[in-house]
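The complex appears here minus one protein chain, its other protein chains still in place.
First chain written, first letter: the chains are A, B and C, and each begins at residue 1.
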Amino acid sequence: QPVELLDHGFVRVVDYMGDDAAVVQAARVSYGKGTKKVSEDAGLIKYLMRHRHSTPFEMCEIKFHVKLPIFVARQWIRHRTANVNEYSARYSILDREFYVPAPDQLGAQAVINRQGRGDVLEGEEAAAVLRLLREDSERAYSHYEELLNQREDGTIIDPARQGLARELARMNLPLNYYTQWYWKVDLQNLLHFLSLRADSHAQYEIRVYAEAMLDIVKRWVPAVYEAFTDYRQGGAHLSRNGL
Amino acid sequence: QPVELLDHGFVRVVDYMGDDAAVVQAARVSYGKGTKKVSEDAGLIKYLMRHRHSTPFEMCEIKFHVKLPIFVARQWIRHRTANVNEYSARYSILDREFYVPAPDQLGAQAVINRQGRGDVLEGEEAAAVLRLLREDSERAYSHYEELLNQREDGTIIDPARQGLARELARMNLPLNYYTQWYWKVDLQNLLHFLSLRADSHAQYEIRVYAEAMLDIVKRWVPAVYEAFTDYRQGGAHLSRNGL
Amino acid sequence: QPVELLDHGFVRVVDYMGDDAAVVQAARVSYGKGTKKVSEDAGLIKYLMRHRHSTPFEMCEIKFHVKLPIFVARQWIRHRTANVNEYSARYSILDREFYVPAPDQLGAQAVINRQGRGDVLEGEEAAAVLRLLREDSERAYSHYEELLNQREDGTIIDPARQGLARELARMNLPLNYYTQWYWKVDLQNLLHFLSLRADSHAQYEIRVYAEAMLDIVKRWVPAVYEAFTDYRQGGAHLSRNGL
Partner (left out) sequence: QPVELLDHGFVRVVDYMGDDAAVVQAARVSYGKGTKKVSEDAGLIKYLMRHRHSTPFEMCEIKFHVKLPIFVARQWIRHRTANVNEYSARYSILDREFYVPAPDQLGAQAVINRQGRGDVLEGEEAAAVLRLLREDSERAYSHYEELLNQREDGTIIDPARQGLARELARMNLPLNYYTQWYWKVDLQNLLHFLSLRADSHAQYEIRVYAEAMLDIVKRWVPAVYEAFTDYRQGGAHLSRNGL
């Protein structure tokens, strides 16, 4: 049941705690005898989100196993309100897996938006780009093995050599190589992550993860998902007006 | 199955996620193919704790429902790495429940340790203290009702009066009144909390909660509990040497 | 230069680091050679706020000394992204200072908004409320001294008695007693605090602190203040539409 993403990535739910009812339960602790009036759960959830009473959303927790290119991991890790365990390239040899964009994702540099993509490259330019990315990535892995003096399967290449330490050899791999981690976060901070990363300003390669996770949120906590969607569309409208 | 504490308090596990195996699972993601050598789970857990590789312990999460005196809540809330929803005395009327120490807990001011207790008060002095605490607490609640112009059960006292807002009336209650909250935390930060609050320097009234939670940790994650106990005893020894 | 608030409270800037220029400087590190286009600082600051690129605002830091009633401190401390050192009632004797609302702040319980105040109490009801609050607070302090067997100035009341430990005696004081702390926070989280606590839903007694701090922000980082004000008014408009 992992959701497959990009060419070798995935996101998979390992475990979770709580659901829509847990948000409501926590809110009712706060309101005590005073909440009788907001009788419907979905209404209460919308009320909480609208009034930025965010702590009840922290009462749900979810843990993902994610496989993702390193340059995506670098953006993702900037969200500090989460718990992470990443595969260690100091301890272990990385897999021969790297990301090459699908042809329809080979965007040219956008001219107006300085941090985005414009038209998709085509014809010979696109072909050259893909060839170069693939060749460089393949060569990098061969050289990684050569530096380690060890193959992906752990066998020694040349018994006469010692091999460079793994913590050093990995520095020769490019940023499109895949890493993996466990990432655990509460629902409030997950929504914050999604609002920034399932957004049109986010880079496509992290957005596909965010969208897959938004879909998981929809099935996990449908009432929270709905309140969040309403709220974001409000926000979208807001920024359309140039606020 | 709530653990009852002090005269009206309790701590109760509402939900949890993960256990000893979840810590190990996360550590093995980090170490990848490289962990074969540390083959035993309990050994790996001790290794992680000794080397302060703390992130695998963040992979477990637990949610408590706690009822506690306000002055204890004031100490507890200083631990920021947790998620909290507290009963709101702005929305709702507080219960008529306050803490009075058991006679064997009526410590006099310690002379050497400026923030602790010394000998237990006895005889007439102890009796006077208990009488005064009880009377003041009772009176405070009557006055709370009077200010609200409402009784604990919600009935109006004098229809000719409006009653002071709940958010104001509560300020007349003393710090020994009980509040309650949901408190959710990851295992790493729970251990940090316990190391500070199940400690002999902590005030008795928070220590009883910490000790009850330590006991819950023991049943929840026995291997982590054991590693933590070893580690703390090391620490204790350390400070015995005046480090 | 402390700003005096309520009857005995204050907020005072102890130190700060950075200003509008520090926000811009940090943003320009991110954008590198790519920022030439957004040439004006105030414009860049508005751009950052609108796009929720919040980390440059974390580059400024401010430290306040605050004196505030305990029930206000209880709301305030819920903001976890700050550094705090509070006066310890375990170590030291509290001052005889408590909060009594000004007559025009004696709100009755609001009927519609379950957590707010409605009309101001008047006449005999108001007088009775003020009398009761004042008397109870005075009595509480006398009893606090009696429990401690020590007066505010540290002198012993009855040499034949031991006196209850400070950490216990303080529990008899009501929530309107004053405490004080150093509170240090980055500008981003300060703005978040202010957006929640300088808001009309916040209790009056914390709002006066937030408003005084907003005024300090205005003088400290005028361009950030202006961007924040624009942004909030957008938000206000948003919630007026019932989003």
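Operating definition for what follows: a contact is a pair of C-beta atoms (placed from the backbone, for glycine too) under 8 Å apart; a residue touches a chain by one contact, two chains touch by 3 or more.
All of these numbers come straight from a predicted model, not from anything done at the bench.
Considering the whole complex, the hidden chain is in touch with A, B, C. Across A:E146, A:D199, A:D215 or A:D230, the single residue that touches the chain missing here is A:E146.
Contact between subunit C and the absent chain runs through residues 15-18, 22, 25-27, 29-35, 55-56, 58-59, 61, 63, 65, 83-88, 91-93, 154, 180-182, 184, 186.
Counting over the whole complex, subunit A has residues 69-71, 73-74, 77-78, 80-81, 84, 88, 90-91, 99, 101, 106-110, 114-119, 121, 125, 129, 132-133, 136-137, 139-140, 143, 146-148, 161-168, 170-176, 203 touching the chain that is not drawn.
Against the chain not shown here, subunit B presents residues 31, 34, 37, 50-52, 55, 78, 114-115, 196, 201, 230-231, 234, 238-239, 241, 243.
Here, only the chains that are shown with their structure count from here on.
Taking each chain's centre as the mean of its CA atoms, A is the chain most distant from subunit B. Between the Cα centres of subunit B and subunit C there is a gap of 25 Å. The geometric centre of subunit A is 35 Å away from that of subunit B, both derived from CA atoms.
In subunit C, the residues that touch at least two other chains are 78, 114-115.
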